[in-house]
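As you look at this complex, bear in mind that one protein chain is not there, while each of the others sits in place.
Labels run A, B, C and D following the written order; every chain starts at residue 1.
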Amino acid sequence: MFRTALLVAAKDLRIELRSRVLLWQVVPFGVVALLLSGLALGPAHAGNSSAGPGLFYLVTLFVALLMINRSQAIESTPGTKASIATLGLDPAGVFLGKSLALCVELWATGLVLLAGAILVLHTALHGALVALPSIGVTLAAMAAAGTLYGALTAGGDGAATLLPVLTLPAFAPLLIAGERSFSAALHGGALWEWWVILTVALVAYLAVGVLLYGVLEES
Amino acid sequence: MFRTALLVAAKDLRIELRSRVLLWQVVPFGVVALLLSGLALGPAHAGNSSAGPGLFYLVTLFVALLMINRSQAIESTPGTKASIATLGLDPAGVFLGKSLALCVELWATGLVLLAGAILVLHTALHGALVALPSIGVTLAAMAAAGTLYGALTAGGDGAATLLPVLTLPAFAPLLIAGERSFSAALHGGALWEWWVILTVALVAYLAVGVLLYGVLEES
Amino acid sequence: MEGDIDVVRLHDAVVLSSGFPLLSGVDLRIGAGSLSVVTGANGAGKTSLLRLLAGLIPLTSGVATVAGIDLAEGDPRQLRRRVGWLGHEGSFYDDLSVRENLVFAARALDRPTSEIGSVVERVGLSHRIDTTTRQLSAGQRRRLGLAWLLLRRPELWLLDEPYASLDDDGRTFFDALLGDVVASGATVVVSAHDPLRSAALNPRTILLAGGRVVGDN
Amino acid sequence: MEGDIDVVRLHDAVVLSSGFPLLSGVDLRIGAGSLSVVTGANGAGKTSLLRLLAGLIPLTSGVATVAGIDLAEGDPRQLRRRVGWLGHEGSFYDDLSVRENLVFAARALDRPTSEIGSVVERVGLSHRIDTTTRQLSAGQRRRLGLAWLLLRRPELWLLDEPYASLDDDGRTFFDALLGDVVASGATVVVSAHDPLRSAALNPRTILLAGGRVVGDN
Partner (left out) sequence: MMKQLSQRLLGPVTLVLLGLTFWLGLWVTPPDRVQGNLVRLLYVHPAIAWVALYVSFGTATIASALYLWRRTRSYVMDRIAHCSMEVSVVFIVLTLITGSIWGRPTWGVWWAWDARLTSTAILGVLALGYLALRRANDDPALRARRSAVFAILSAINVPIIHFSVQWWKTLHQGATVFTSSRTVLVHGSMAWTLLFSFVGFTLLFFWLLRARYRLEIKREESSSAQLDEALASRRSEGAF
């Protein structure tokens, strides 16, 4: 299972590196989206650092959707799907591998966005650093959930739009917990319970994925 | 030109209707995004009706990106591109047609989201109605700009992610003008100037598209 | 007009794609109303040559005139209106049915839509006319491609491996079609690995290798 | 083991896709170590039959056993590990090179990656080994598909129109390959519109029409 996971993760990351889409497109998109969110809400709201964590996660969420989509697209052409299917890879391994690759990508993007939030939204540097581990866990959970939901919608008609519809509500608890723990890191407050919730969510998504990913794959 | 425009618009709308993606996926996506934005900002910000127009436009923007993507995907497979290219359609007509179809779709989604904003973000019904025409113009301008930028990124590697990077900044002025005129409609204030700006933007995008769409088409 | 005017005129035509020469200097003249078969090993450049002639990929250097239009300077759209293209991949709008695709083409070209029924009949797709293109089999897609071309009746037909995935019937029909087309004065360039089946057509054979013409008879 | 055990056993196999019967009741037995050619008109159901056997589309009703695995109840993954599939469309990761694609497959299958060089050599792609798959020509993609299968050496080879877009050389190589494969005890089912070129192979021919077997010899 873990060998397959590493193999798949390496392949996904290599394809992503080759196209440079992350560097040239996804990250700039995130930065622009951050700026625009600030603009759309007007200075009164956005400059206010209490909106910072919320905006950060909102933008991260949309970036994550883009990346989940790309991660799924790698296997989406009918020919590729058929050839890869006949390799008979262990589905649990595929799930872990794709989640891992997605997670690495999300972390990279998350770091840039966090820097953006510190600069643009006046988020306090120290608070952001304290929040870093919780952000890491939240993004990891998003990666696992995203891979799971990606498999759920793969191959269907209009997969690219069905994916966000299904994932957004599923991400809601993650988003809330992430935002609260970030806020707690900034303004003080109980960090522990959010940590527990996030870790439980991550473990739960991983467990469901390892157990059920095979069931979701096409026929 | 106008015959081609109608032909192309009818084709795009028919494909969209057939897949029902708008109804089943894009609209729910918008509604969830609205809810999540509210959640991410927390009750203090979101319940505050001054954030209403901003959130409305932010969500509309993301929905618009999804739809521009779909609109471009219709012609995106290499085979389709080649066959359609050999029809030698008038590019100005294609541009107008695709913009028109996109505009109709955006209007439909916009109405639903506006209803959502009224219910969920406490946007005043009367103000929203006053703002309706300006929203219509903003969305039309987004449709024109989106089609233009769609052609710009078509065929390239990772078109699905390049598009948002380029479009987002282009949409920024539209977003600001739209948000201000919406706010003005809600809280009183000069509506006129925003109107002028938006109409000029719409006309400008249409003119550029009619003149230059042919240049943007591949080779 | 037939025979004596060149529809295709290439001189030292080079096409680069991300640094790789798809065509490495092609010299070629094809007369109006003629039938040519482009052949050569895998990767010789057959598809690339046809795509160049269709205005689907840009010329990097050299001189190329197709249907009187200079590929380097002319308007590619004008060229494309006059050529018909049938490629490896399924074409058309996958979410529209056979009929809807053809109606779209007919409207775009100002042709009467009444022809569609008979064209579909000719290529043998009548029983699948309301099927969405996505659901067609490989050969049926190929047939739809032919129907599309029949509706358009271009001056220059560029067909990339038309035999592939056509059944016996389809090939016989296709040969008959080629005869008709050439007889009507249009020019046809076909890429193929097999010789054409009907000897009556007596085509010119152009042999490519390494992105150049290496044989011609 | 050869000859007397059936690798494929279908009884009244029906496959529906959005209400349309791709296969409308197929009865078929194919013995281990045999070579069969499935043929029939466009839309007869050749591709669908092969996809069913590869476990790529689900059986709607009837009985189907492939390589000892019941298609209705068994684990499709187990089946897929044992079959090799070569389809119409280019397969593989378009953004990876020929070599990288094959390394991925070898690792996934626990095969030594050292074989890759010789396999690529055999299918004649050595000069394009570091090209990304997206840039390969139609025939080169087909050759990469064969390389992939050579690396895997499955029990049951399912090849959908393997001749299409292969050049003369490629076809000769392919015929030789088929001979080897059958000699090594594997089973091969090929769909084709042309008869196989090498008479020495002496395959069984299965004729499909309307999603059923209508001829067999």
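Here is the rule we go by: a residue touches a chain if its C-beta (ideal position, glycine included) is under 8 Å from a C-beta of that chain, and two chains touch if they have at least 3 such contacts.
What you are looking at is a predicted structure, and each value in this text was computed from that prediction instead of being measured.
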For the chain not depicted, the shown chains it touches: A, B, D
Of A:Leu89, A:Cys103, A:Leu162 or A:Val210, the residue in touch with the unshown chain: A:Leu162
Contact set of subunit A toward the excluded chain (per top definition): 148, 152-153, 156-159, 162, 165-166, 168-170, 172-173, 208, 212, 215-216, 218-219
Touching residues (missing chain, whole complex) on subunit B: 20, 24-25, 28, 31-32, 35, 38-39, 42-43, 46-47, 119-122
Absent-chain interface as seen on subunit D, which is shown: 14, 16-21, 24-25, 40-41, 43-44, 57-58, 208-212, 214
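Simple rule for what comes next: only the chains that are shown with their structure count from here on.
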Between subunit B and subunit D, the fewest steps along chains that touch one another: 2
Distance-maximising chain from subunit B - centres being C-alpha averages: D
Subunit A and subunit C, separation of their C-alpha mean positions in angstrom: 46
Rounded Å distance, subunit C centre to subunit D centre (Cα mean): 30
Residues within subunit D bordering two or more other chains: 88
For subunit B, residues contacting two or more additional chains: 19
Chain-level touch network, classified as line, ring, star, complete or other: ring
Residue numbers on subunit B that touch subunit C, as the complex places them: 4, 7, 11, 14-15, 18-19, 74, 77-80, 82-83, 85-89, 91, 214, 219
Parts of subunit C lying in touch with subunit B, wherever the complex brings them together: 51, 54-58, 76-78, 80-81, 83-85, 87-96, 100, 104-105, 107-109, 145, 148, 152, 154
Contact set on subunit A toward subunit B in their complex: 19, 21, 24-26, 28-29, 32-33, 35-37, 39-42, 44-45, 50-51, 54-55, 57-58, 61-62, 66, 69-70, 73, 157-158, 160-162, 164-165, 168-169, 171-172, 175-176, 179
